[in-house]
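Rather than the whole complex, this shows some of its chains in their spots.
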């Protein structure tokens, strides 16, 4: 159980409350395939670079991936697993109603707090929402964008070390703004892309009966799949409300409707 | 009588006054055809998902449809039928004169209030008006847009469950802004599209005399129709002011003028 | 005499002072032809719909027409003739120097006041000026536009009924902004378009001598005409300042110069 | 002497100080040709319309013309000649450093003051500067533009009469903004366009010696000319600083350089 381990391992000095952390990984991290393992391993190497290398006291990484691919949960997992004494997750949901300038001050405060700890991890979740990006225009808060970019490259004071993990579902915007130059490395979060990964996830979720899962397996076999773990879990939740004999068809229909299966 | 049922069923903890709810469904919900039934059934399934599924404590649905198709009344109906103890309808009419930032604060307050109840329903009526969308430019309040999008995806605290129902008459704008990614499901509200549905509605409304309705039926038969229930009721209201022998011709003329009949 | 009737008929509860009303119809309503009658009749039917129909407690109508066609005077006439106890005319001339947000508050106040009366009529004169529309850009106050659109569709509280009459000389802008969807019906105000209508107006105005009018009649006969009643009255006013033998030629020249005659 | 007449004729109730008026016509009004006479006569007719006609208590006129053609001086002359007890000249030079909104308040105050007098004249000099028009963009103050347009059409209270005279050197902008619809009539101020008009002006100015004027006359004869009276006076002023034998050549060169002669 991931939360049990969590409670024993870390005591964030000034940062996130445990309750928050749990919210961002509500359904845990299912090991549905090798992409999950690779992401966690890459994350772990960067954690070590921050902890060990004298040359680079600051390391920043950007997690990109489709909407619903599990970015927030994975960023949280890496951050929690670092065991760094300071951990803070900046989430747009906590900044609703903040003015642009209040958002900047908030970001600055988070980093200033992080600089007080010898080893810190800051998660900036959902960059597009943080900067209020809207493709019509396009519009966005440039001052929040700039504050974020500068903070992601700002060297901590001598003797302090910092890992920055950011997430985004819009690589194009990140690139057009030149924001990618503000990060040292990039990790792309994959969707589930074959029958075996989906079945693995459904089993881990204990979703559907064994018979239903067999039926689903048959429906999926040989089909192209592309669905994020978060979306998959939501479809399961919807399908489970249908009448007994409609649960599997509803699930399959949702996968097809939302373009997750061809 | 729908209001009678309403009064017995729900006691909104902090939310809408009953008077408000009645205004949004002034002419009730006429069961003029299968689209109405399907919409109410889809709504009911989402209500159950919120109530029952542990995996998805938040479900959001977007109701789209032509101007005057009955979006507001149907959203209100689904919300009221949920029987959730907290019910709040955010309507542009209540926010006239609010600054962009006051609108954000208002939205935040509505959701914060909702989070205090174990089961809540928030209706956001007429997204385009809420975000002050104007096709010239186009112009709109990006900060209200962002606040709305973030709140529609923000997980409630552990142990709380929330249904969000939003309405819009402009699917293109929703799509261009990527706002559709903020909602779990979409329901499209249909217009009345054949003689039988219109006659059904007129009868339920007790509009016109039996002879007049026969005459209308003859005029409509074999014609293509496309008219929202709200618009239809307005045309009835206007036609009824005409002199006796002009009531049916006025009604038919209105249907034709406004593109509802070909 | 229209003002005499006015004084006996209405006692606006909170609304316009009589002096104001007189200003908007300074030269009365001349019955120069059938378009005037039709406009007044359409207006009267909408007044009745508000007064009588339970289904539609709110009716809104947009009067469009060329600059100087008599929109303001006709809207005022319909509003005054309704005899509704509450009558308020929102005119740009009273809002000079108001900030965008003060204009919104003013509009809101007008409607809130209207909601206090069982039967109310609100006239919103010259929408383009109210929203500060400028074709260069184009520029306009979106927040005033939105406030106006929302208020024109906002259902009054249970038991209250409201007629909204708006005027505009720019149908294209109204359409491009989708503002036409905020109104239940449209009435287009015509210009005087033939010799008979112009002669009728001149006689009612008691303008020129009988001989001069004969001379004008001869000049106009067989010519295409297109002139608003307000513009016509102004041309009369100017022509009357010319020396005696120049009055008719000046009048004809003005008609020709301003494109009113071909 | 025009200022002498001025002092006897008018005592502006709340408006311009005499000193101001003199500044706007520093070099008097030279009767250099028929365009000057026609302009003054047209102005005089409008003055009479305001004074005499019951139908049109408000008359507005726009004076357009090239930069330096004498617009400000002629508007001032017409206003002064009206003999109306209230006279106010709104000049951009008096509004430097005013915010957009302060300019609106100032305009409103000017008209409110005018409404207190039975017969008033308001001059709005240099509309483009007042509205801060800049062709790059273009940029301008829309709220000042709107305030001006509304005030120019706003009917004075019953019993009050008002003449509005505005000037502009950019007819295109006026037209593109639809501002021309805010004025009842237009007068175009001409430049001096032939040798006789220029010589008439030079004589009235008592500029150059008789011999020099003969020499100038020879240089100009048969050439196309197009020069505003203000520009002409400036060129005279410059040429007079040259050494004696260079005065005429300098004057001719200036006329040629600035496109005033071909």
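Going in written order, the chains are labelled A, B, C and D, and every chain counts its residues from 1.
Basically, a residue touches a chain if its C-beta (ideal position, glycine included) is under 8 Å from a C-beta of that chain, and two chains touch if they have at least 3 such contacts.
Computed from a predicted model, the values in this text were never measured in an experiment.
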item: Complete-assembly copy number [criterion: all chains share one sequence; 4 shown]; value: 6
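Here is the rule we use: only the chains that are shown with their structure count from here on.
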item: Maximum centroid distance from chain D, chain identifier (CA atoms); value: A
item: Copies chain B and chain C touch via same or different residues, half shared test; value: different
item: Size of the rotation, in steps of 5 degrees, that lays the CA trace of chain B over chain D; value: 120
item: Distance between chain centroids, defined by C-alpha means - chain A, chain D (Å); value: 68
item: Where chain A and chain C are represented by their mean Cα positions, the distance between them in whole Å; value: 59
item: Gap in Å, rounded to a whole number, between the CA centres of chain C and chain B; value: 34
item: For chain B, residues that touch 2 or more chains besides their own; value: 140
item: Arrangement of touching chains [line / ring / star / complete / other]; value: line
item: Chain-to-chain touches, reported pairwise for every pair that qualifies; value: A-B, B-C, C-D
item: Parts of chain B lying in touch with chain C, wherever the complex brings them together; value: 19, 22-23, 26-27, 67, 92-93, 95-97, 99, 129, 132, 134-137, 139-140, 205, 233-234, 236-238, 240-242
item: Partner chain B, residues of chain C touching it in the complex; value: 45-46, 48-49, 52-53, 55-57, 59, 101, 104-105, 107-108, 111, 138, 140, 142-143, 145-147, 149-151, 153-155, 157-158, 173, 176-178, 181, 184-185
